[in-house]
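Got a structure here, written out as structure tokens. Questions coming.
Only a single protein chain was left out; the remaining protein chains are all shown in position.
Letters A, B and C mark the chains as written, and numbering starts fresh at 1 in each.
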Amino acid sequence: MNIRIRQGAVALAVLATLAAVAGCAGTGAATVTSADYDKDAAAVMAASFREQGIVKTDRLTQDEVMVACSKFGHSLDDDLRERFQAAALAEVKWPSDGKYIGDWKEGEKIAQSGRGLTWTDKADAANGGNCYNCHRITKKEISYGTIGPSLYQYGKVHGNTETTQKYVWAKIWNPNAYSACTNMPRFGTHGILDEKQIRHIVALLLDPKSPVNAE
Amino acid sequence: MNTQRREVLKSGSAAGLFGLLVAAGLITTQQAQAAGWDKPAFEAKAMDEALKALGAGKPADSKDVQISGPDIAENGAVVPVGVKSALADTEFIAILIEKNPSMLAASFTLPAGTMADVSTRVKMGQTSNVFALVKAGGSFYMVSKEIKVTLGGCGG
Amino acid sequence: MKNSTYAACVAASALMFATPALADATADGIAKYREALAEGNPAELWEMRGEELWKEARGPKKATLEKCDLGQGPGVVKGAFVTLPRHFADTNRVQDLESRLLTCMETLQGIPADEVAKTPFGKGEQKNIEALVAWISAESRGMKFNLPMAHPEEKRMYEIGKRAFNYRGGTHDFGCVTCHGEDGKRIRLQDLPNLTKGPDAARGFGSWPAYRVSSGELWSMQRRLNDCFRQQRFPYPVYGSDVTIALSSYLGVTANGTGESIAPAIKR
Partner (left out) sequence: MAGPMRIRAASNGTETEVKILMSHDMETGQRKDASGALVPAHHITELTATHNGRVVLAAQFGPAVSKNPYLQFKFAGGAKGDKVNVSWVDNKGDKRTDEVVVA
């Protein structure tokens, strides 16, 4: 079970450090660059996981956006951000029948559910939206997270217009369309939620009868 | 760490715990006969039924009985509940949870010299009133408190 | 049974992080709930068993773990927890508490490490590991984190851990950083420590192992990380794999000097 990677390389690095110690004031890391660590980290990620249940190791595969969003210590430059956002908006799949509003009661159930796509879930289980984990939504549910903004009274504030409906639809389908490297999952892009479910969540947020706006 | 004598009483006796305690001279036969798990009370599905099984009838409200617990529990699996009574000769305390499948969670018989101040932890399936039933000087009293049970994050 | 540091710390943070929109009553209620639980943490049942297991002759070699070197010399338990993971010369590997225990169980007692690593959490020898980590961590309660960083392998594991922490992937594009990269956030009602800096890193990292009230089990750090990856919709991290050790290195080093271990804590 010992997973040894680049032990040899490290041994060499130590020797190099010892040789260069006078020159670089004993900072051993000077001979190992950040790029070396990037390579080591990639190898460790690849070697440390195995498949379990419905989850295969291809879950670790990152697209261009996630590679960029995994870099720490600096933010996206403007060009990249604009490119990611434009590409995200372009791939949003709009509702086949042109209807954005479903049943807010169903939307509330989806917003409450955190099920789906883990290795303890079954392949045919309906996925939840996990919305309350990060957002305040209705007044009644006090157990809500604060990773995302409050959506309470969202429709009341922004109006139930077609423009708002389309914005909310696209935001759920691929939130990178408006904010590259957001914490929010790409629910439509990755097939976490289907068209019908997204319609219900749009209703939860925008329908004037939804407790989000009515209470 | 306190030294503890870790002995499991030899099983095989049909007499149960109280029989063993009698055998060990720890309690009298009379005490043992008065005891025994109160199945009808623990299996009662409604308040009236549970109170009847406990012989409590219609208990009165009392300012001298306090039930303590959180207003909100992060997890219904473990909800701390305490009961204190300032009534003279408090001899019995029970904790009941209105919306549990069976309401009675635990009961305590307090011999003279034991304070009417007990705490334990109970399971709650959902937000509910929690009742403290107390018997003092031969009469029953009851107070309640609402405890909210919330959902957890990360898919529950 | 006193764990007042934890209760006070959680109470303070719950109040501090309350958003204006959140009724103070909610945060206050939750803080009181946690305070009530801090007294009488069932983790003590595991601590008792762990101490016995350390001193019990077991395995094919019928030996105790009393010669196990957790980094402070053979048999020294006090203070060991707050210096792990660290590099061990005999294995030439950076090891966390659990992987180090596997080494000791294999070399001293003859219990095959690979088999223990493959055992599901809460079963067989894993149950024993859970008891051992409860006791070993309790022996460092109240001590500040002080992980060594002098060895290049320690530095390397820290750097890998930092990258693993920020690695976003899976169906939800989640990484550790999604939930633990900012101050003052919550998931549902649970406060999320910002693990990228102290003293939050000490508060988060220094709570595990912990008794989970939701399952009524004692969770080691390995199990905590395993369940984080599950919820991130990642594949299954192999027990004792380098990614788990690297993450602990990153969290522990980030916690260094900024806070004390309260493990084994009690968690929802």
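To be clear about the criterion, contacts are C-beta pairs under 8 Å (C-beta built on N, C-alpha and C of every residue); 3 or more make two chains touch, one makes a residue touch a chain.
It should be emphasised that the depicted structure is a prediction, and the values quoted were computed from it without experimental measurement.
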Contact list for the unshown chain, restricted to visible chains: B, C
Full-complex contact with the absent chain, from B:A105, B:L133 or B:V149: B:A105
Residue, one of C:E44, C:E66 or C:E106, that touches the chain absent here: C:E44
Touching residues (missing chain, whole complex) on subunit C: 1, 39-40, 42, 44-45, 48-49, 211, 213, 216
Residues of subunit B (touch criterion as defined above) contacting the omitted chain: 2-9, 11, 16-18, 20-21, 25-27, 31, 35-38, 42, 77-80, 82, 97, 100-102, 104-111, 113-115, 117-124
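Operating definition for what follows: only the chains that are shown with their structure count from here on.
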Chain nearest the global centroid, as defined over all protein CA atoms shown: C
Centre-to-centre distance between subunit C and subunit B (centres being mean Cα positions), rounded to whole Å: 35
Separation of mean Cα positions, subunit C and subunit A [Å, integer]: 25
Numbers and ranges of subunit B residues touching at least 2 other chains: 72, 148, 150-155
Residues of subunit A whose C-beta touches two or more other chains: 118, 132-133, 142-143, 145
Complex contact set, residues of subunit C against subunit B: 25-26, 28-30, 32-34, 36-37, 48, 51, 186-190, 213-214, 216, 231, 268
Subunit A contact footprint on subunit C (complex, rising order): 17, 19, 21-23, 26, 91-93, 102, 113-114, 117, 152-153, 155-156, 159-160, 162-164, 166-175, 177-179, 182, 184-189, 192, 229-231, 233-244, 246
Residue numbers on subunit B that touch subunit C, as the complex places them: 1, 69-75, 77-80, 148, 150-155
